[in-house]
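Before anything else, here's the structure in question.
And now, subunit A:
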Amino acid sequence: MSTPNPVLRVENLHVSFGATEVVAGVSFTVNPGETLALVGESGSGKSVTARSLIGLAGAGSRVRAGALQVAGTDARSLSQRAWRTLRGRTAGFILQDALTSLDPLRTIGKEIDDALRLHSSGSGSERAARVIELLESVGLDDPVRRAGQRSGELSGGMRQRALIASAIALDPVLLIADEPTTALDATIAAQVMDLLGGLGAAGSGMLLISHDLAAVATLADSIAVMQGGRIVESGPAARILGDPQHPYTRALLAAVPAGKPRFAPLSPASTATSAPLHGTPPAVQGPSGSRPVLRAESLSKSFKVPGSPDFAAVKDVGFELHAGRTLGVVGESGSGKTTTARMALGLLAPDTGSVELFGEPWSQVPEAARRTRRTALGAIYQDPLSSFDPRLSAGSLLADAVSFGSTRNPRKHAARISELLALVGLKDELAGRNPATLSGGQRQRLAIARALAPNPRVLICDEPVSALDVSIQAQVLDLLDDLQFRLGLSYLFISHDLSVIRHMSDEVLVMQGGKVVESGATESVFTAPVHPYTRTLLAASPGLVPGR
Partner candidate 1 sequence: MNPLIEKLPASDPVLAQHPAARPRPGAPVLARVAALAPLLLASAVLAFFVLAAIAPNLLAPFDPLAINPADAFSPPGANHLLGTDESGRDIYSRIVHGSRPSLLIGAAATAIGLGLALVLGTIAGFGGKWLDFGVGRILEVLFALPGLLLALVFIALSGPGVGTTVIAVGLTTAPGYARMIRAQIIALRTSSMVEAATVLGRSRARILATHILPNALAPIAVLGTLGLGQAVVWAASLSFLGLGAPPPAPEWGAMLSAGRTYLALAWWMTFFPGLAIVLVAAASTVLSRSLKSGGNR
Partner candidate 2 sequence: APAPESGNGAGTPAAATPVAGGTLVYASGDAEPSCLDPHVGGNYPQALVSSQYLETLYTKDAAGELVPWLAQDSTVSADGLTRTVKVRGDIRFTDGTPLTAEAVKANFEHLLDPATASSTGYLALGKIKSMKALDPTTLELKLSTPDNALLESFSMPWVAIQSPAALKRSQEENCAAPVGTGPFKVESWKKQEAVNLVRNEDYKRPVADADHTGPAYLDAITWRFIPEAATRYAALQAGEVQVIDNAQPDTIAAAAKNDTIKHLDAPRPGASNRIELNSSKAPFNDPAVREAFIHAVNVDAGIDSLFFGTAPRSYSPLSSVEPLGFADKSLFDFDPAKTAKLLDAAGWSERDAEGYRVKDGTRLSLTFPVSTSQSIPAEQSLFEQLQATAKESGIEIKINLLDLSSWYGALAKNDYNLVSAPYTKVGPSVLSILFHSDSTIPAPSGYFANLSQVKDPALDKLLDEAGTISEEGKRKGLYIRAQKLVLEGHYLLPLYDQQNHFLYSSKLNNVGSTTAVASPTFFDTWLAK
């Protein structure tokens, strides 16, 4: 850690907004050619730290530091103009949210060109050539055409690549990447990580920020773990991953589902529910011999797109979900997972094919006929908050669900409501709160409680944990496991995260471009994939086994 010329040296950094200090005395060093990973849960101050390094901590911020040296200059005494030279030229910055970090009104070519124009005096055509070169180097196909496209026309991965291209345009000695892969699905995330790894190898120092310890493991030379604005543990990557000392670091590592068997608890805190979790699946009927609770047969759905031919979102998808089992659905973004789920829920009529619930027609009957049977089928979404009526408190939401819509007075069903809250591990007093004031994990628990209110047999979970950070995700996954075990529920579980799917499902369905490309028992699909697409997916997954 004491190389004479580090590209970045931070000592005793404090950042506060008004009276609250969000970064409280952080110190670290990045050497040339080295990658430092800054990890920690949401809100621990990672992004603020990163932004402070380039003098953009945010409006109303107060930044103080014992030392802040970027490529040898003391950044603390820089003028505005000097800061602008530093930004982009000396330090490249990749913002947390790739989806909003490019101006939707401008072409990515222009955005990248800006970086060049601001710092070098190359002619227009030289710069244009360099833009194409950069786009090519971040692995975008057809860079000439891409340069003329705007962020709205690009997928998340392409946007992130474009953003990286603009950050590395001037070969900065320091690259700061704030959660470069959160918005991306596994295949793309792996490619982006590869790209960043290549840059580190090229000699510049990199500060890589993530909330996912496992995800950064392959790239980082050293790791610093942040919690509540402080670094609680730091050291070489191998030591942190292999022999974590701080309890918080340990919890972070344990929360990663990859490699954990079905029903193994991920979170030490998840024992809030009563029964200890078993290491074996509950004794319920296997896939063969029993009648499936939910069965879909050759579902297809296309959407009208103005000005182009209809778009087939789902093509000939079929599956069976058995009582007490979990069917995982995995696939890249846009592969038709949600559309399939919506057809299963009877919210969307399939063009062809049919869905049966408990052996009876479901998708073909009118909504009025479905309504009485809906109690058997529940749903959980990625964004629980938007599925709540914003005017209702948590208790009222549950009362509404418990009473089948006849009352919203929580007192009338107090017993059942507290039972439900206990079931998902929420305290009773939360009933009076508005869901908007709950944390992400609490909201998802509330959503699960509401889905459970009418005693459903089947839950359709569409990316239920994708918005949560690893430790919270671990708690929610544990809860779902526990509920399945205790209530004998069946899950149709959708996720793009392979490790989550592997941990949760008995069988899997791999979707690509609206089709099921591979299906079967989870372990056999994961250990012996047949379809090339499944193989790519698996190869892309960071496949980290802690303690390795």
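Following the convention adopted for this analysis, a residue touches a chain if its C-beta (ideal position, glycine included) is under 8 Å from a C-beta of that chain, and two chains touch if they have at least 3 such contacts; residues count from 1.
Picked so that all candidates are chains of the complex that A comes from, given by their letters.
Just so we're clear, the structure is a prediction, and the values are computed from it rather than from any experiment.
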| item | value |
| --- | --- |
| Complex partner of subunit A (touching, any copy) among 1 or 2 | 1 |
| Interface residues, subunit A side, partner candidate 1 - complex | 11-12, 14, 16, 18-21, 24-25, 52, 55, 57, 62-68, 75-80, 83, 345, 347, 368, 370-372, 374-375, 377-379, 381, 383, 386-391, 400-401, 404-405, 450, 454 |
